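What you see is the complex with one protein chain gone and the rest in place.
Right after this comes subunit A.
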């Protein structure tokens, strides 16, 4: 068989070595927040010029698939998506890690990623030309509805707290409008600052919104970052247990992989949406949907299977149509053109040897990810668990600075990351979770562009309602969105009707299981029966009321600002700001009537002083980098944070070792950024 011959071509020792190195390198880079697959692929493209085209492609594909998997590490261990594809991994991965199941979560992520990656690659191998048509039937209305469908996840993420979730989503949507609009070309909400012209970078916002609150909480308490399982059998990677769970969830794995492949094919959607959509679907169809967001293994499985499936899926339009499915695909496409390979419909016939060797290479790289990923995962887990807090806090903080800076070599992104992070911590305290804001931010542009393009086309062809509501795929997505939206209400109704159902039993069990962990405010409140909630429901949620008033004011200002915009540029922000005002007022009314979710009381043992001091150090750091230089500022901040994060008194020898570690970490990252990734580093007074 012809295909078998190509498989043998891919199996040369050189190609195998490239695939292995690529996967390892990709996993490490993906695990560091902010250092993305795109960056890794872009840096390595020149090295492939001197290779055979197929070998070069295998190396790039392996890095890419490794990086998408690596994103899960940071998501699980420090609640920060290493790449936007891993957003939904934080929902359940981090709670699992906190209750001592971090090793299990990483192993599950590995198994799901390998399976998802295989499904995507096999679809690429066998079905690429017909599947490429999917990319073409998706027009502006379908993208609009897909984004709306993604937003319906908010209703699931904020059960019992829906208004706060909706307010958060509106804030995220407004944030996504900052900068120069693609449609209409208006300059919006930049506060006349050129730094905001490019909008708010999604990755740096993700790092800030998810990771900075974790750092602030870490420093405030004595308790270990992650609970370590004392049961020796439960420590480590727990491969057998993970395989059992994955086998029981086989339908989830398959469904998520298929969703990931199909969404990967859509140029302009990408891994983050694939992860969110399959997470939503997994939650809706799960018997234990109440557990989602609290450390349900199926949540991790769904996201990781889907985002790795987008790798193979994304190559389908790239290779068949010459339209890159994702940003890394775009770079790989460029690399192919430089090699003199003509992409497009003829590629599969005229240069089938290169294409099929590459696809097999991708498959092999995905398989290699199983042992390589487990090994790296085990090491990453062990080091995060065993790191003392006074090293963990500055290291994680340093990584947020590195990551947010590295995206565009732009210190404004780092400052934005920090600012959003502090705001997120405050909001979190009053029950406004970061996830709805993130969903708004990620989906806002897709929704707006789809909406305005649909409107323009509909207006030109005198068929606006037909464009929005008359297309078969759009109707399908709308129905799925309605189903997701309505499901929590249905589940609640069913629970009320039959007080003791498996659903609530599981929910109670889930409540009881992580009992020794302080409830995290970014996990949604489950549909608790009113009697449980009643006690605290009587206190007045003053903080939330004040914040809601602020949000209403922001909404009004944002609405007034739309006056100066073109009609095309104004319609979306105007709608969102009106919604923000309405939801905020609703929130105030509900809170005054003492209904709805209540903010959580802070942990009394937590040290507010340390939090404030850490914020000051952090703030000084990000604003002094351009003055002092990256290395000097980093070292100074690292040292100060080390002292702030230590709750015990330690002997001088320990401090000496830690100081040396600090220098090594800062210097190591400096070297990685300046000499390996060749980023432009801010110089300042020193360096």
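The criterion applied here is as follows: a residue touches a chain if its C-beta (ideal position, glycine included) is under 8 Å from a C-beta of that chain, and two chains touch if they have at least 3 such contacts; residues count from 1.
As a convention for this text, contacts and distances are computed from a predicted model.
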Hey, which one's the missing chain according to UniProt: "RagB/SusD family nutrient uptake outer membrane protein", "MacB-like periplasmic core domain protein", "V-type ATP synthase beta chain" or "Tripartite tricarboxylate transporter substrate binding protein"? "Tripartite tricarboxylate transporter substrate binding protein"
By the document's definition of touch, the residue of A:5, A:46, A:130 or A:486 touching the omitted chain is A:46
Touch with the omitted chain, as defined above, among A:21, A:180, A:223 or A:239: A:180
Checked against the full complex, the residue among A:242, A:331, A:374 or A:417 that touches the missing chain is A:331
Contact residues on subunit A toward the hidden chain run 38, 42-43, 45-46, 49, 135-140, 179-185, 187, 192, 194, 197-199, 201, 267-268, 317, 321-324, 327-331, 333-335, 337-338, 340, 342-346, 408-410, 445, 449, 453, 456-457, 459-461, 678-680
